[in-house]
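Scroll down for the structure; my scribbles are underneath it.
Of the protein chains in this complex, one is absent; all others appear in place.
By written order: A, B and C. Residues from 1 in each chain.
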Amino acid sequence: MAIVYEKVENALSEIKSGMTIMVGGFGLVGAPLTLIEGLSGKDVDGLTIISNNLGEAGEGLGVLLRQRKIRKAIGSYFTSNREVGEAFQRGEIDLQLLPQGTLAEAMRAGGAGIGGFYTKTGVGTELAQGKGIREINGEPYVFEQALKADVAIIRAHKADTLGNLIYYKTARNFNPVMATAADLVIAEVDEIVAAGELSAEEVVTPHLFVDRLIVAKKILTKEGVIHRKQCTRADCEACCQ
Amino acid sequence: MAIVYEKVENALSEIKSGMTIMVGGFGLVGAPLTLIEGLSGKDVDGLTIISNNLGEAGEGLGVLLRQRKIRKAIGSYFTSNREVGEAFQRGEIDLQLLPQGTLAEAMRAGGAGIGGFYTKTGVGTELAQGKGIREINGEPYVFEQALKADVAIIRAHKADTLGNLIYYKTARNFNPVMATAADLVIAEVDEIVAAGELSAEEVVTPHLFVDRLIVAKKILTKEGVIHRKQCTRADCEACCQ
Amino acid sequence: MSSIENNVQELIARRAASELKGPSVVNLGIGIPTLVAKYVEDELIHFHTENGLLGVTDVEEEDPNLVNAGKLPVGERVGASFFSSAESFGMIRGGHVDVAILGALQVDETGRIANWAIPGKNIIGVGGAMDLLVGAKKVIVTTSHLTRDGKSKLMKICTFPLTSTRSVDMIITELAVFSVVNEQLILTELMPGATLEQVRESTEANFLEGGFE
Partner (left out) sequence: MSSIENNVQELIARRAASELKGPSVVNLGIGIPTLVAKYVEDELIHFHTENGLLGVTDVEEEDPNLVNAGKLPVGERVGASFFSSAESFGMIRGGHVDVAILGALQVDETGRIANWAIPGKNIIGVGGAMDLLVGAKKVIVTTSHLTRDGKSKLMKICTFPLTSTRSVDMIITELAVFSVVNEQLILTELMPGATLEQVRESTEANFLEGGFE
């Protein structure tokens, strides 16, 4: 069950230096841009970020990278932000690279009480080194451990007031699985509707996974990332006449 | 992508003696009763059935049990059909009992290319004997191997003509996970609608998992299992006037 | 079932209900635990059933495809959601269910329970009991204090196979309430009409006597 927050800084109040944080999104698509911006304004460092990418240069999680708030990143494709390689080269950040499917599966395992699993992906490659191989039905599989986090910040489309979530197109990506795998789950949404307005069959993330909700103020558009216009009472009245 | 069949016996044409078959349902709820009836009319035996239960006495999979078509059953709660224990006692059937969550997870693993996984469930109990324990982050987990099948027969609510599926209330249960874990997936549904009539966001089982569709002829009602009335053209015309 | 048994079950269920506080997600087992729901008023308590529904409520109009884990007809409340068995047990094992209320055949003096198999009988059913025991944040056992032939269900050692090596958190019978702390039973409360003598006589397991009065 979720509590609705007005202020981003309050929604992020539990985040402390040194924590492990899952951040939804495939690049900027489906990334919780408002919460990331909130995090950039918070005095924390030494974070471990679990996310497919670290945004783009100076965008999304790229901002936190420039701020040196990130000590370690676990993901699958940091190439999308050239500054990650540069920071790695300078020794400012540790990177743990996982195949994209392994990254997703490890979080799903963490959220579902599975300690680890065996996948065929990566067997015989550099990314399987030191991980342990087991033969199952005559085929080699590599052991991968589950991933969990202290906090997940995610992006969904709509929430109801209980915290049930639905997503929008390919902005779904890693968000539902991260919602299951962290102690505290904070979701940023386009709209909060009354309980009962989402059909019980279409809910993707049931409310038991979600702790906090905020309405997105920073959103991805065709023209890039913009701040959503904040409606004042005057706007509303003008609009309704 | 799915092909729509008119006749149950044609939809079941690939099923042969000795095969492993997943059968959806939690008891009779969400069980593919039309396909099970079709199977009972087929001359096959030595089947391995993976299903939470073996129906009830003389109902659902209970019919196949009486017909001695089942050599082995893998499930979590055979207690719901007292004839299972009797058949086991007489040595007519092998049983493999798994905790319900392990059963569901093993099929999910099989469908998702995971060879096996570690769960806390069952550690230190009779059901973990001989399975191998691994410590992960200081806690013991038991190894469970993935489950796959030659065929899955499942029950959904609606399909579109491509084979995308949605489910109905708690009749969903094991059906979506079985849809992922068998070489041939046959789904029985209440209704087949045109592609595009199911929203892309609400599809639970994408069509790449589904091979064959039939419309249910035997359905569960408050009054028990009934044969759905087969509409004739005369019925339709009478109805539309 | 006799009306005495019936009353005993309702008494236990009502006491268990008073342990629940919202917001929380609660899974109810088969038998006495199922009765708990009717004594819960708090709308911040959401019932989960492992066959795939969060938001179980009283049945309004019976639907054969809307049932709980005991296959009894239930209703869905506003804001409910349906999911597959794999997702449902992910919730359970993953620690997303706050409280599980379960029945037991036996409880040992460290608070571990046996509730799925009886030696000498065919072992053919386990269901979700093992998953709930390892996964729920808090486990409450509701059970009659004695077996039908008058033996204590709270024993030194379980003679039936254990459901888990995890100790439960609380045991509620028609005679008493026990907390389990550091794998030790602590009597914390006498149920209405029960005496300390009666609890001592009816309990094979060792237990500490809390300062209840």
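Going forward, a contact is a pair of C-beta atoms (placed from the backbone, for glycine too) under 8 Å apart; a residue touches a chain by one contact, two chains touch by 3 or more.
Because the structure is predicted, anything quoted here is derived from the model rather than measured.
Engineer: Quick one: jot down which shown chains the absent chain touches.
Structural biologist: Per the contact definition above, the missing chain touches A, B.
Engineer: Since one chain has been left out of the picture, which residues of subunit B touch it in the full complex?
Structural biologist: Against the missing chain, subunit B presents residues 1, 108, 110-114, 160-162, 164, 180-181, 195-196, 200-201, 203, 206-209.
Engineer: Please give every residue of subunit A in contact with the chain that is not shown.
Structural biologist: 26-27, 29-30, 52, 76-80, 84-85, 88-89, 95, 97-105, 107-108, 119-127, 167-177, 204, 220-222
Quick note on the criterion: only the chains that are shown with their structure count from here on.
Engineer: Work out the mean Cα position per chain and let me know which chain is farthest from subunit B.
Structural biologist: Between subunit B and every other chain, the largest centroid distance is to A.
Engineer: Name the two chains that are joined by the greatest number of C-beta pairs in contact.
Structural biologist: B-C
Engineer: Measuring from the mean C-alpha position of subunit B to the mean C-alpha position of subunit C, what distance in angstrom results?
Structural biologist: The answer is 29 Å.
Engineer: Subunit A to subunit B: how many Å between their CA centres?
Structural biologist: 34
Engineer: So what's the Cα centroid distance for subunit A and subunit C, whole Å?
Structural biologist: Going by mean C-alpha positions, subunit A sits 36 Å from subunit C.
Engineer: Hey, what residues on subunit B touch two or more of the other chains?
Structural biologist: 105, 119-121, 167-169
Engineer: List, in ascending order, every residue of subunit C touching at least 2 other chains.
Structural biologist: Touching at least two other chains: 76, 82-83, 89-90, 92-93, 134-135.
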